[in-house]
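This is the structure, below, for whatever I ask next.
Complex shown without one protein chain; remaining protein chains in place.
Labels run A, B, C and D following the written order; every chain starts at residue 1.
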Amino acid sequence: MEWRWEFTWEILPRMLWATGNTLLAAGVGYLIAVVVGLVLMLGQRTPYQIVNIVVREIVEFVRSTPLLVQLFFVFFVAPQFGIKLSAWTAGMLTIGLHFGTYLSEVYRGALEGVPKSQWEACRALNFTTLYTYRRIVLPQAFPIALPGMGNYLVGIFKDTPLLATIGVAELMHTANALGAETYRYLEPYTMVGFIFLIISLPTAMGLRRLEAAVDRAQGKRRN
Amino acid sequence: MTLDTLHPQKLEDDGPLVRFADVTKSYGSLTVLDQLNLDIAQNEMVSIIGPSGSGKTTVLRVLMTLEGINDGVIYVDGEPLTHMPKGNGLAVANEKYLHERRSKIGMVFQQFNLFPHMSALQNCIEAPMQVLGLSRDEAEERALNLLDMVGMSAKKDQHPTRLSGGQQQRVAIARALAMRPQVMLLDEVTSALDPEVIGEVLNVIRSLNSEHNLTMIMVTHQMGFAREISDRVCFFYEGKIAEQGTPDQLFGDPQNERTKQFLHAVLDAN
Amino acid sequence: MTLDTLHPQKLEDDGPLVRFADVTKSYGSLTVLDQLNLDIAQNEMVSIIGPSGSGKTTVLRVLMTLEGINDGVIYVDGEPLTHMPKGNGLAVANEKYLHERRSKIGMVFQQFNLFPHMSALQNCIEAPMQVLGLSRDEAEERALNLLDMVGMSAKKDQHPTRLSGGQQQRVAIARALAMRPQVMLLDEVTSALDPEVIGEVLNVIRSLNSEHNLTMIMVTHQMGFAREISDRVCFFYEGKIAEQGTPDQLFGDPQNERTKQFLHAVLDAN
Amino acid sequence: MSYIEFLSEFLPRLASGAGMTVMVMICATLLAVFISLLFGLMRLSSNFAIQGTATVYIEFFRGTSLLVQLYWIYYVLPLMGLTLTPFVSGVLALGLNFGAYGAEIVRGGIQSVPRGQYEAALALNMSPAKRMRRIIIPQTFPLILPPAANLTVELLKATALVALITVVDLMFVAKQINATTWLSAQVFGTALIVYYVMARFALIPFLRWLEVLAARMVGKA
Partner (left out) sequence: DELTDRINAGEPIRLGFATAIPWAYPGDNGEPLGFVNALTLVVLEEMGITNYTTSVNEWAGLIPGLQANRYDIITGGMYILKSRCENINFSDPIGLFGDAMLVPAGNPQGIHNYQDVIKTGATLVTGAGFNTVEAAKKEGVPDGQMMLVAGEVEILAAMKAGRADAAVQTFFGAKEHVDKSDGKFEVTDPADMPEWTQNWVGIGMRHSDTDFLAAFNEAMAKVIGGEKWMEAVAPYGYTEFQLPGDDASTEYACANR
């Protein structure tokens, strides 16, 4: 099965248009996830045990069930109970909530990476808990969380193909359609892979830069 | 804890600023503070000396509410620290109550615990601005002033990782002093300081002590320092105060066996 | 670095064990070690004193190869430390070469740097087993012996987070001594120790010094300690040795202005 | 038919599918862990070639979607003369892909161990390998485990994709049942619950236990 250039050029416009959709879905989804994640993480550290447990269970449920199935339910089953969201809204909300639960775990791990002695210093200076988080703990947790957060930025982008099941015409959806219409899979799939690469590579590099910059800003010595 | 032993009402006003009443603290089977009783008056400078592991740091940590206690009460300014009056008994203090109590106390740690992501100056202005609500200018003025007193103004923009041991310690001292606490807890602040700097720090502390009538409790291993600065020296042994008195008394003619032995060693060393 | 200034060939055997030849170390614009020259003989005990920020810790760090140097050469046992002979010049040393050089040197850090995931005992047997290839029994025997000498055998199974400052420091000392290095670098090891323990530690060090003819370079702020233990005292000022000599000379009648001033302060403090 | 009837009729098949899911899960996890450590360490190597290789690998597998990799291994590799069984294809794709993510986590954890620990190990003259294995890596566990747990749970769910290449796992069985009964809500609802149960009451407790273990190891707990 040899590579056909003219076919490649022929489908390129459709692929690029789909790429736009993919980026949009991933971008908005990630923004939602970052915020939701923070809420879910703090929701597990409130003084109220009940709240903590409830939030914990929500996180566990969402993150331990497949996004694919969640999308199916939100889009196809929820309407039978009167909740009818557009493919796009349903898609981005679901993916955002889903990755929000992951990020909440990333945040948690990072927080535990901040030495206990830093909390003690804040006590001694009589900072309020909220303030301690905002100015002392989170800034130090941030560099620890960055690699994980980067992972999920790339990850959410990578998972947008799942939106195909509910008919959001992103890259994979288009590649499948093209493949199925023309029965040539080599070009569409290879192009998808390639497009994913040329988008996620610079992203990842940017994240590296960011990590380094943050460390420098915090006067850390690199090993 | 046994509440019946306690007298919840406020102590009379001319009473001690800090009072440990039968305070016991233990880690599992190990008793670190053993029914400790200790009163410290307004404006007094108390040094705590004693062998390693005798509970010196722990005293400061419980007073800073970094560790809970197993029995007894600690009074600050006449009011119980870890317990708040409730009905006609005592209930375990909530965060709000502790926050208000803590505002009277400041501490310098043996390991400095500076904020690594902030410059020396930022480390010092953070709390005054946020907790005391000073304006940035006021806070900076105060901080620069203190950093200058401890000879660190040249390094004010460096992050802790780029500071030497003594430099870090001096920043830590400035950070705590910037809060103008009533009671200041110093845990071996002189350990990383050379005699010269110790001299300077001494002066800073003295001046603050007189100007802002600061009360001080310091743990130290440097007898010279203890002798120099303190009104009273407490010799700790196995979580108790084995002996206490003015520097001259304690260093001059110690009564307690253990104290003698300890100070004897000191003379060997210096 | 400028290789022409160097003499790669091995120094004569009766030469110094450690030699700093015009060593310069700077962080950006800040010069921390300024063309430092320092020879230390086999079995000698050298104390380094001096104001905070004068480069004392840095000397130890570069000798331990924790920091690179910008100029000059450091010789250990006659062989260049950071550079290995190659052709008739010097090339930057590779890991293997450094590994072999380092085996002669041990260090105790100002901040202890104990391994938090290991008990006191494990901290002490890890390297002897992994690096020197001792059997667990040999390693434990050696370690327990040392922990006992520094009075820590009771806490041998505790993790560092559960040890007091002085206890951590003593474990750190034992850990370094367990490697039986030829040269031992001590950075303010006495800072967290009370005079009693200092006495004990002193004896440990002395005995090792005589038995295993250990050479020692220690940074300290406690003049008493320096005077007590060392054959030679070096007064550091701004990355240079401003003055050096036997304790009696240096403390007795210092020549250099800066030294006088510094020691004057000392007398104030003690 | 009522949900009870539905379960009594199809649960056995779903269960057997779940069995296969667990198989895939375990194999893929082992592969992923190995790759994470390998490339996580390579990323930190000072040797440019090694570091470069790791970076390329990680970015490639993070950069292209798992689905694409799966299809590549299953449909395109045979065109190049390498035909792997569906099971192997699935495990391979999952392991390689998640390994890349794991490597980043490993790297992050290692880099956040305090510098003083490297210095102490070096001062004791431990070889770079020993420094890593005995001192640094053990200390990274408390930092690495929460995100790693995330990843493992994700992997469990990602196994659903192997259904697309004819591995008879939970998702595959669910699709089969659905295609004959068309009770989508019940079928996929049940599948969802099965995944949840596997994760919530087997996988996650196990990972939490590891976290506690690690915390105790560094004397935190």
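Here is the rule we go by: a contact is a pair of C-beta atoms (placed from the backbone, for glycine too) under 8 Å apart; a residue touches a chain by one contact, two chains touch by 3 or more.
Worth saying up front: this structure is predicted, and the values here are computed from it rather than measured.
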- Query: If you put the missing chain back into the full complex, which of the shown chains would it touch?
  - Reply: A, D
- Filtering A:58, A:77, A:93 or A:214 for touch with the omitted chain leaves A:77
- Of A:166, A:192 or A:207, which residue touches the hidden chain? A:166
- Note on the structure: Across the whole complex, the chain not displayed is touched by subunit D residues 13, 71, 74-79, 83, 164-166, 175-176, 178-182, 184
- Item | Contacts of subunit A with the absent chain, listed as residue ranges | 1, 72, 75-77, 79-80, 84, 164-167, 169, 173, 176-177, 179-185
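Heads up, the rule we're going with is that only the chains that are shown with their structure count from here on.
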- Item | More contacts between chains, A-D or C-D | A-D
- If you average the Cα atoms of subunit A and of subunit D to get two centres, how far apart are those centres in Å? 17
- Roughly how far is subunit B from subunit D, going centre to centre by Cα mean, in whole Å? 50
- Task: Mark out which residues of subunit A touch at least two other chains, giving numbers and ranges.
- Result: 221
- Note on the structure: subunit C touches at least 2 other chains through residues 111, 162
- Message: Based on which chains touch which, is the overall arrangement a line, ring, star, complete graph, or other?
- Response: ring
- Message: Give the list of subunit D residues in touch with subunit A in this complex.
- Response: 59-60, 62-69, 71-72, 75-76, 79, 101, 104-105, 107-108, 111-112, 115, 118, 142-147, 149-150, 153-154, 156-157, 160, 171, 184-185, 188-189, 191-192, 195-196, 198-200, 203-204, 220
- Query: Quick one: in the complex, what on subunit D touches subunit C?
  - Reply: 116-117, 119-128, 130, 134-135, 138-139, 217-220
- Message: Touching residues of subunit A toward subunit D in the complex: what are they?
- Response: 1, 60-61, 63-70, 72-73, 76-77, 80, 102, 105-106, 108-110, 112-113, 116, 143-144, 146-148, 150-151, 154-155, 158-159, 161, 172, 185-186, 189, 192-193, 196-197, 199-201, 204, 221-223
